[in-house]
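Note that this complex is displayed minus one protein chain, with the remaining chains in position.
Up next, chain A:
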Amino acid sequence: MMLNINDLQARVEEKAILKGINLQINPGEVHAIMGPNGSGKSSLASVLAGRESYEVTGGSVTFDGKDLLDMSPEVRAREGLFLAFQYPVEIPGVSNMQFLKAAVTEHRAHKGLPPFTPKEFLAFVKEKQQLVQFDSQLMNRSLNEGFSGGEKKRNEILQLAMLEPKLSILDETDSGLDIDALRIVSEGVNKLRSKDNAFLIITHYQRLLDYIVPDFVHVLYNGRIVRSGTRELALELEEKGYDWLKEEMHLQEPVQ
């Protein structure tokens, strides 16, 4: 098993956000997490990547047999966990190329590999850039500064391609994308899928799942996974919306 989340609970400030998540992901699998706004989808992504403002209050997460929660965010990344951000940040004055070089060098050092020579690095960038159809003009611009929404998301996928993670978490990568950008991003992801890596796709809409077809779909509601199924579950949600789910849940939950 690659990722094993067991009864994970977390809070932000005093507010409980995750209330006991259980999820197992094996190599080669694509999981989708869906759910209404505010259900805790993006919080789960943040907790797994190690964002400091989230406090884990219970449960455990193992990643390739190691205790994920014990690692700093950068070590999680180097161990092969990748988060494609919903809102990639801009860093003025730091070129995309410079940033990628720093990230790739850290990943290689973690594996005991020497840094790429400039020539090797350029060849590597070019290969990945073509794979995910990333505009080479954007390589020497400041990281995400002045990029369109679509360019930022494509940049996330380029980073994913370059860092070759074991587990990629896509946090609402489809939000703010038009249909063409959505297609290009999805194609990039599909090319990167293999039997050795896994994806966790967080999305509000099933639209993305037409392009990246998941093996499993989970519904997150109020900090818990309330239903798991296959592709058909996503289609059902698409058809019926989330309201029926909410009603069903409230009927089950004791009145406090």
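Everything below uses one rule, namely that a contact is a pair of C-beta atoms (placed from the backbone, for glycine too) under 8 Å apart; a residue touches a chain by one contact, two chains touch by 3 or more; residues count from 1.
Here, contacts and distances are computed from a predicted model.
Here one chain is missing from view; checked against "Fe-S cluster assembly protein SufB", "1,2-phenylacetyl-CoA epoxidase, subunit B", "NADH-quinone oxidoreductase subunit J" or "G3E family GTPase", UniProt names that protein "Fe-S cluster assembly protein SufB".
From the options A:Glu52, A:Asp180 or A:Asp243, the residue with contact to the unseen chain in the full assembly is A:Glu52. Remark: the omitted chain is touched by one listed residue; of A:Phe99, A:Phe121 or A:Tyr242 this is A:Phe99. Taking the complete complex into account, A:Pro88 is the one of A:Gly58, A:Pro88 or A:Gly150 that touches the chain left out.
Seen from chain A, the chain kept out of the figure touches residues 49-53, 70-74, 76-78, 82-83, 85, 88-89, 91-94, 98-99, 102-103, 106-107, 110, 142, 159, 163.
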